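Data first, discussion second: the structure below is written as structure tokens.
Just one protein chain is left out here, and the rest sit where they should.
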Amino acid sequence: MKIFELGKAKSPWILHYNTGSCNGCDIELLAVLTPRYDVERFGMLNKGNPKQADILLITGPVTKRCRERLLNLYLQVPEPKVVVAVGTCSCGGGVFRHMYNVENGVERVIPVDVYVPGCAARPQQIIDGVVKALQILREKGRALEVPPHLKKIVRGREGGIDRESLLEDLRRR
Amino acid sequence: MLKMFITSIKNLFRKPVTQLYPYEKYEPFDGYRGKISWEKGKCTFCMKCGRACTSGAIKILIYSGETKEWVWNPIQCIYCGECVRSCPFGALIQEKYYASPITKGEKLDWSEIEKKAGRLEDRWRRQLRDRRGKRKSE
Amino acid sequence: MIEASLMDFKDKIRKLYIPEKVHYIGVDAYEGEEGLEVRYWFFSYETRDVVMVRVSVKHGERVPSISDIVKPAFMGEWEIADLFGIEIEGRVENFFLSPDSPRAPLLNKKKSEDQAGREMGEK
Partner (left out) sequence: MKKIKVNQEICTTIPMGSQHVALPEPVKLVFDTENEVVKRVSFDVSYVHRGIEKSLTTMYDFKKAPYVVGRICGICAIAHSIACTVALERSIGIDGEVPDRVRAVRMIGLELDRLQSHFLINGHLAEVCGYENIFMHLWRCREFILDTADMLFGNRVQYDVVCVGGVNRDIDEKTGTRISEALEEIEESIGFMEEVFTRDKTLVKRLEGLGVVSKDKAFEYGLVGPSARASGVKTDCRIEDDWGMYRDFGLEIITMTEGDALARCLVRVLECFESVRMIREALDSTSPGEEIQLRVRDNPKKDAVCRNEAPRGELFYYIRGTGKKIPGRVKIRTPTFANIPILPHVMIGVRYNDVPPLLMSFDPCLSCTGR
């Protein structure tokens, strides 16, 4: 278990989705991956598959047509996951606030953990945001850990928690 | 082939382009459009900045009496600098440092503030109209 | 600027549009006092002028497509069909809008509702 946690902290893979932003934050996100800022120093890789991702970087004010795709992507990312809203328009709408085809930010659709301001967000700001997201990822990972008094049951059942034995454990206490 | 070899030898001795950002401090250029700071002493609450703001990131709350509040939302601002140029008293300054990311707890409830500002402005306008009406009748 | 009606605007465009000499810019609509206007924009390489063909259309009237004369015109037509609620031949439903976004958002809502009400009354 510990080895997975360590791996996650050392190499968080990111998933990027554009929900109707102006491309400004998206190209800055790509610039973060290129030699000047080279975020692969932290072991971060941009992945196209949500099932391999830990950090979800979302740009754009969430247009009505993107909403369902965003929700699907969020549900496919395995726990623990952190959502980072990059750029003003994904935080609260920015200049697109109160337009007819826009949802006023990512938080209206899925829970957001870190808000990165800036229009467009600088690479430095994005790196700051991701560093903050890493702390949250670690905390969330810890929260997901199995409590010590249940560890015996889990080990006995090879990873899965059995309902019967859980109830039995509760009854005993 | 030879050219490739020369280039790779050159690159061996070149300084790396990578900025080790979080470990190495980064200094933005002069004139970078960063955070907006507000000086209370100079401000007269003329509301010009609120009207000039493109994305509605500045709200001025005028409560009854003399209590007034200037609110700026860093995650709603588009950093165009229009408010700084519109301020006739120089109460707003654009710093050259960018705003840092915030987490859920530090966030302002902006839709609540928007509603509140609208309500307060309506009331303030009504009061102003009443006062003018009174003065005319006198 | 060329004024045209629904009957003859296709002939006028056919006369005007020669692919090597005239560049097709786009199509646009506008809601004026008396119903809608559909405007076709062209640019002439020779005179370096923007030419506008204006067609006045009433609410609910069907507009023929010009994509048999001007090939790339279909996208602009689908766009205004969505945003203004104009019936254009060969349009695709929800090209720009989602199923739950407001219908014909660029129309002046109140006026079009009045119009619809009047039409209902007449019937």
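Order of writing sets the chain letters: A, B and C. Residues in each chain are counted from 1.
Assume a contact is a pair of C-beta atoms (placed from the backbone, for glycine too) under 8 Å apart; a residue touches a chain by one contact, two chains touch by 3 or more.
All figures in this text were calculated on a predicted structure; none of them were measured in a lab.
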{"item": "Partner chains on view for the chain not depicted", "value": "A, B, C"}
{"item": "Which of A:Pro12, A:Pro61 or A:Gly129 contacts the chain that the document leaves out", "value": "A:Pro61"}
{"item": "Positions on chain C contacted by the hidden chain, ascending", "value": "19-20, 23-26, 28, 30, 41, 43, 45, 48, 50, 70-72, 74-76, 83, 94-98, 105-106"}
{"item": "Residues belonging to chain B that touch the chain removed from view", "value": "17, 28-29, 31-33, 54, 78-82, 85"}
{"item": "Absent-chain interface as seen on chain A, which is shown", "value": "16-28, 30-31, 34-36, 46-48, 60-61, 63, 65-66, 69, 73, 89, 94-96, 98-102, 119-120, 122"}
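Throughout what follows, only the chains that are shown with their structure count from here on.
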{"item": "Interchain centroid distance [CA atoms averaged], chain A/chain C, Å", "value": "44"}
{"item": "Inter-centroid spacing, chain C versus chain B (mean Cα positions, whole Å)", "value": "41"}
{"item": "Interfacial residue positions of chain B with respect to chain A in the complex", "value": "17-22, 26, 54-56, 73-79, 98-104, 107, 110-111"}
{"item": "Interface residues, chain A side, partner chain B - complex", "value": "35-38, 41, 84, 88, 91-95, 97, 104, 112-119, 122-125, 127-129, 131-132, 136"}
{"item": "Touching residues on chain C, where the partner in the complex is chain A", "value": "97-98, 100-102, 105"}
